[in-house]
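Omission of a single protein chain aside, the complex is shown with its protein chains in their original locations.
Chain nomenclature is as follows: A and B, assigned in order of appearance, with residue numbering initiated at 1 for each chain independently.
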Amino acid sequence: MNENHEWNPGGTQQDTLHASAIEVRTLGVAFGGLRALTDVSASVNADHIVAIIGPNGAGKTTLLNAICGLVPKAGGEVRHYGKDVTNAHPTKIAQCGVGRSFQDPRLIDSLSVLENVLCGAHATIGYSLADQVIHRLKVGKAERKARANAKELLDLFSLADLADVAAGRLAYGPRKMVDIARATISRPSVLLLDEPSSGLGRAERARIENMLLMINKEFQIPMMIVEHHMDLVRAVAHRVLGLASGSVALDGPTSEVLASEQFRATMTGEVSVREQKVATTDV
Amino acid sequence: MSELTAAIIGGLSLGAVYSLVTLGIVIIFRATETFNFAHGSFMLLAALILGRLQSHSGLPFEVLALISLAIVGALGAMLFRFVLRSTIGRPHFVAVIATLGFAAVADGVIGIVFPETQYTITIPGLSNGSTRIFGATFSVASLEISAFAVILTVALVLVFRFTSLGVRMRAAGQNSLLASQGGINVHRVYIGSWALACVLAGVAGIAYGSVNSVNQGIESLALLAFPAALLGGLDSIPGSLIGGFGIGLIGGFVAAYIGGEYVTVVTYLVLLVVMLFLPHGIAGTRSVRRV
Partner (left out) sequence: MTRAITGTKSAAQAHAFDWRSLIRQRYIIIVIAFIVVAFVTAGGSSYSIYIVDTILLAGIGAMSLDLLMGTGGQVSIGNVAFLAGGAFATVWAARAGVPFPFDVIIGGLACAVFGLIVGLPALRIRGMYLALATLAAFYLADFVGQQYQNDTVGAAGFFLKPVFSGTIAQQSASWAWLLLAVLAGTIILFSWLRSGRSGRAWRMIRDHEIAASIMGIPVSRYKLSLFVITSAIIGIQGGLTAHFTESVTYDSFTLSLSISVIAMILIGGLDSQAGPLIGAIVITTLPIFVPDIIGNFVGSANASQDASNYSEVIYGALIMIFMIKAPKGLVGLIQTTGRKVLSRWDGSRTSPLTDPLVTKDIPVPSGTPDP
């Protein structure tokens, strides 16, 4: 994202026009001797939401980590609007406009919710370290603008009255919502969400659902969402990608996939601890 | 010629002791991902306790050694249980600073309880006298101590690699959640690792102190073991041998050809160079992530 809040995908004009927000081709990821992902191909087109489902240890989080550049690849490629980001540094990938939330919302407990959301806007706030000492006026102006922007976003998500609350005092549900807001504030060109509704009750899941739909429709941000709750998947996803033991088991429009026999068979398997070891990673 | 011999054999000889110390540091790092800055204090403490016990009691060396090592091991276990356990889950620097604090306390207590610096440790069975090898003189005892250190270190490396104990410790260190799901009592592994590492520190301290003097010099051994650990790979148990001997050799050459006072500086410059070009060390896991 450059300073005018536009994403700048790079790649040729031709690539850009027809390219998917994220395209993964025959991706492989291995940890030590164990393969976490084998020959995974997936894509998210502009404005769509793709849900990634599968049993524990199937490699869903690993797939997100791979797209973000956090794990080394053993074959295959990842493209962001046509641009090859397979071996790019995670910071560069983020600066190209790939946003991410985590299963465990990683907030700064001692800062307020507003400040936490502003962390996500880092790349879009236009002043440097030197400016903070020399050009105080410029800094003040940029900060005010960024704060107003963040407040507006919190308002949209009905989180406005938590703005000045210390993040450490929030319950799990609001924490997850703040994490999503933080990932959204820079208007990324694609959003990767890892289990946004895990550990939440029905009422809060409904709020998350609303947030996701708003982000997709109003901000037109395509998303890849790792999810376990099928009601959420049904409500928001256009397509579903099912992973099992590191490979793609299902891929298609939501209604089709969720009705298929394969879905019932693949998705209800219990995975042993050893297989879990394959795909979980402390990221 | 004698300088070269002094460099190589002296370096290897010291390297053997470094390996033992480095092994302790690596064990702790693998188990709890902390640098134990109190390692030197444990080394010195064991040597001092043994020294004082030897001069005040007539009990045989083996008994006294066991007592000192038991004390030091217990202290390590207590340090983990009462101080470091509450740092799990918090950012890493919390644990590191806690060990730093403990090191300060230990050093202060050592200074108060053991004000005399004239302890000597006698290990029965160690030879006296010196020998000449290729024109350089070495004390037989220090060579014997080094041989002992190498044998002990190698034995432990093999134990880690091939026994179920070693496998359990590896698992607990790599992913504690999965390890406990797999039936490993992770906390016992942590306490055990700390106790073991501190006992090893004690052994190294006693070994070194028996052929050199029992004073602050022992602690500086531990400080030089950190570059050794980095060189070998912070999470590599066999790497502690590589790193220990590597640093020992470098020190040997520096001492023989340039001067003893350059050893520490050069060793730490080596640390910086290793960090720059080989951050995971020679044998460590290559997953060190660049940010």
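Everything that follows uses one rule, which is that contacts are C-beta pairs under 8 Å (C-beta built on N, C-alpha and C of every residue); 3 or more make two chains touch, one makes a residue touch a chain.
Owing to the predicted nature of the structure, the values given are computational and were not obtained by experimental measurement.
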Selected from A:P55, A:G76, A:P90 or A:G246 as touching the chain missing from the view: A:P90
Touching residue (missing chain; options A:L111, A:L156 or A:M230): A:L111
Residue among A:V85, A:L153 or A:V236 touching the omitted chain: A:V236
Touching residues (missing chain, whole complex) on subunit A: 1, 49, 68, 70, 89-91, 94-95, 100, 102, 106, 108-112, 115, 118-120, 122-123, 125, 127, 129, 132-133, 136, 139, 143, 158, 161-162, 164-171, 173-174, 182, 186, 203-204, 206-207, 209-210, 213, 234-238, 254, 283
Touching residues (missing chain, whole complex) on subunit B: 35, 37, 83, 86-87, 91-94, 96-98, 100-109, 111-112, 115, 223, 226-227, 230, 261-262, 264-265, 268-269, 271-273, 275-276, 279, 288-291
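One rule holds in what follows: only the chains that are shown with their structure count from here on.
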Mean-CA-position distance for subunit B and subunit A (Å): 44
